[in-house]
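Note that one protein chain of the assembly has been removed; the remaining protein chains are unaltered in position.
Up next, chain A:
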Amino acid sequence: MLEQLLIFTRGGLILWTCKELGNALKGSPIDTLIRSCLLEERSGAASYNYDAPGAAYTLKWTFHNDLGLVFVAVYQRILHLLYVDELLAMAKREFSEIYDPKRMNYNDFDETFRQLRKEAEARAEELKKSKHVGKPVNDGKKQGQVKKGGFEVGNKKKSEANDGGDGDTGKSYKLENGHSNGNHVNIEGSRAVVANSKENASSNVGAFDVSKLQKLRSKGEKKTDTVVNKGSKVHPKKKITKKNRVWDDSPQESKLDFTDPLEENVNENIEVVGTDHGESMMDKEEIISSDSEDESEEVGKESKPDTKKKGWFSSMFQSIAGKANLEKSDLEPALKALKDRLMTKNVAEEIAEKLCESVAASLEGKKQASFTRISSTVQAAMEEALVRILTPRRSIDILRDVHAAKEQRKPYVVVFVGVNGVGKSTNLAKVAYWLLQHEISVMMAACDTFRSGAVEQLRTHARRLQIPIFEKGYEKDPAIVAKEAIQEAACNGSDVVLVDTAGRMQDNEPLMRALSKLVYLNNPDLVLFVGEALVGNDAVDQLSKFNQKLADLSTSPNPRLIDGILLTKFDTIDDKVGAALSMVYISGAPVMFVGCGQSYTDLKKLNVKSIVKTLLK
């Protein structure tokens, strides 16, 4: 049954826990919930799954925004308790009546809660009985459904249009589950998974008792085994060597590898003009204009003519009087307008939707301050949420990381990944230029062995910047080239190795496998996803698939995921900066660099405040 129900303030003090359900929770599910879900603006999601060694919990929550309270219920994931939502709502109602900010002790709530729980359980039993009576035929089908429904997230993924590949998604979840027993919380892997979850499955499946539980668990084990076998079978099939593409009836080329070992010496003799293009924009201060407040007020006034005159008058009156509590229906129009505005700024539709839900969850039931319009309250809450998302969760001081790696006498390896044509090679050169300006020795590794001219392109950059480059020509295995490059860097004492990879679409299975192999084999310090700011809804798909494939196809227990984002072509979008938000939200990785031009100095840091201002303008 229910493992635990907690009531705590937004400031962090636990006000009440159920003493009857005395089992201590394994791991720290509440803290993880707060850090990975509520603070990541995913509070609109229906539930959160937590894995700890020895336990798999599902958490559900509700807020009382007016009093600043959070109610969280924890239960075992395998049980599908129907009554949790209801119980939370009832508990919220009862508790808010006895709540007093000065009081710290709420032992009298124990009795009330016991009654509530009995009621809720009784109601759930009735519902289950009526469902069972009504559908005896579907029981067989239910068993099959339960098998899949028991792994809710896999089911939900199917309902999402974004992720194709049925076997893949099922596999990803199973693998994760198999790992959970030996792992601590795999937040990174599950983030993409959790972000897409909606609690559709649980309503379909009725609650059942322990005997069915055990059957289910054994079935689940079998399924993981079959899936793993499937995975290994796929491997030998894909070892087909690549045939050269023939576009028309031209005669087949014998060899595409144009690297001429003799030519390399010739290139060195050509005169090299050392390039000094001035200070990289990473090191220049950003001039932030400070007239943001006036602009937001004006915009608020502009949106007024949209609503009817009567609505305007009543809202003005209410804003002066200070209406009692914000209801969802009141927030709807303001949130819709905000969502449309975000979408015109090129934020992916899914992300805008989730953000609006999260903001609604945090504002519902709050007392509206007097002299404020609903739209301004919503705007302020959205602004805070955006700043919170875009603020990096960990330090993005690369120079410090490089120095730390230097102390350990090993090179700092950065791998640039991304789809075709986003600007990996160009921005790699920009990053190399910036690092050079800080007296760090850089080496490039040309692991793009597919695209014609990629190696020569990097060679040219290396010549202009006067840094060593490691290349092995074309048609070689990129993972091996990268490994050798890192060894070479350790030998000749380079501090940083920048690895360029070929662009690949996120759906291309063999290429993603090759990338995963490169990452797994070389274990880089930073996996940088290069994404262009022009991308729209595809950003969500790209990032989630990249992360997913890196997690799935990696054979190590701790797969490396995307650690940072490099946003390119930022100068081509005027104020449609939404791609940054979509990418950060879906992957949780911070934006480390922003490419804003095509010369060496056009690289800068993300300015969170200006992006938020532009998004909400």
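General remarks:
Quick note on the criterion: contacts are C-beta pairs under 8 Å (C-beta built on N, C-alpha and C of every residue); 3 or more make two chains touch, one makes a residue touch a chain; residues count from 1.
The definition used in the following text is that contacts and distances are computed from a predicted model.
Missing from the rendering is one chain, named in UniProt as "Signal recognition particle receptor subunit beta" (options: "Signal recognition particle receptor subunit beta", "T-complex protein 1 subunit epsilon", "Cell cycle checkpoint control protein RAD9A" or "NADPH-dependent diflavin oxidoreductase 1"). The residue from A:14, A:369 or A:490 that touches the chain not shown here is A:14. Shown as candidates are A:2, A:38 or A:589; the residue that touches the absent chain is A:38.
Although one chain is not drawn, the whole complex shows that of A:392, A:536 or A:597 it is A:392 that touches it. The residue from A:27, A:44 or A:68 that touches the chain not shown here is A:68. Residues of chain A in contact with the chain left out of this view: 6, 8, 10-17, 30-31, 34-35, 38-40, 68, 70, 104-105, 282-286, 387-389, 391-395, 397, 399-400, 403-404, 438-439.
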